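Of the protein chains in this complex, one is absent; all others appear in place.
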Amino acid sequence: MLFRFTTSAIDTDSARRELLDVSAGGYASFEGWVRDYNEGQEVLRLEYEAFEALAVKEGERIIEQASLQYPIKRALCIHRVGNLNLGEIAVWVGVCAVHRGAAFDACRHIIDAVKHRVPIWKKEHYRNGDSGWVNCEHCAAAALTP
Amino acid sequence: MLFRFTTSAIDTDSARRELLDVSAGGYASFEGWVRDYNEGQEVLRLEYEAFEALAVKEGERIIEQASLQYPIKRALCIHRVGNLNLGEIAVWVGVCAVHRGAAFDACRHIIDAVKHRVPIWKKEHYRNGDSGWVNCEHCAAAALTP
Amino acid sequence: MHLKIQYYAILREQSGHSEESIQTTAATPQDLYAELRIRCAFTLRHEQLKVAVNGEFAEWSLALKEGDVVVFIPPVAGG
Partner (left out) sequence: MHLKIQYYAILREQSGHSEESIQTTAATPQDLYAELRIRCAFTLRHEQLKVAVNGEFAEWSLALKEGDVVVFIPPVAGG
């Protein structure tokens, strides 16, 4: 399985071990961390929700495409769902390859595609008491403008 | 300290913890692994040697330059010296930033510069009994050709 | 025709539930969303969504069939 969800903290060390390969010389990884500030608002915590059945299919397609596009050995992506606090890992991507260029390129390609294509949603809870679904509230507001 | 050497296995988990920053949303890391094959030869083990005093200065300069060039929060590089077996980590780079693009760019910039500029040498020991200093034996051989 | 509809994220909150079975005459996902948007007061227009039918992304003009499971997908924000 190349893409999966977890409801508990992502164990990056264990995930990394799944990619160990003695024929690989370079390993690139990415972590998305919950940060305390977004678009002018102080963030207290996040909620992630996914349409998991389709998200896993789409995530696996992304990694398969990256494997065709770049000469990599192994790749894996794990996404968290549920309630997350500041500093927690929302998403982890790891890629190993014979050479580092392919590992970096594929890792970046995967996280970019996951953020754009996989049905996962993020609700931010702010210090001022507001909350909002990222990319949805603004465009919903725009939709109401004639 | 932004760049350091270690004679024992690199503890990536502990290194990563040094970079935690609640204002960072993206974290990119790179590991160079000892692989079993290089330039047509089966590799059994490696030796790394460094001119440590200058290497640390040059490594720190690389990271300071990357910090000026890319909007990152923190960065760290740890390089192993001594004898390494297949699958071990020769070098580790970690970078966090508000946005992922800068984290990836700076991480890649740092590892590329470390490989090109920092006085560290690698001797490969091959299955066939030969050994050689990478980038030195070939160019030495070339130097002997009139 | 009976359909099952699943709601996620902002659509789940605005509809008030995660899932429902409905009876509809909507021929396509686009017709169906237009119908639901009025009933649930969804703020998003269908141009801002994607749609999945039976667990795969689908066209808005797909002909819906008895028993299809339809999911409207708001703008995503993984990572």
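Which chain is which? They are A, B and C, in the order written, and residues in each are numbered from 1.
The rule is simple: a residue touches a chain if its C-beta (ideal position, glycine included) is under 8 Å from a C-beta of that chain, and two chains touch if they have at least 3 such contacts.
Because the structure is predicted, anything quoted here is derived from the model rather than measured.
Undergrad: Which displayed chains does the hidden chain touch?
TA: Hidden chain contacts in the full assembly come out as B.
Undergrad: So which of B:Arg17, B:His99 or B:Lys115 would be touching the chain we can't see?
TA: The single option touching the absent chain is B:Lys115.
Undergrad: Name, in rising order, the residues on subunit B that touch the hidden chain in the full complex.
TA: Per the touch rule, subunit B residues meeting the hidden chain are 32, 48-51, 53-55, 57-58, 79, 90-91, 111, 114-123, 133-137, 139-141, 143-144.
Note that only the chains that are shown with their structure count from here on.
Undergrad: So, what's the distance in Å between the C-alpha centres of subunit C and subunit B?
TA: Whole-Å distance between the two chain centres: 50.
Undergrad: On subunit A, where are the residues touching two or more other chains?
TA: 32, 111
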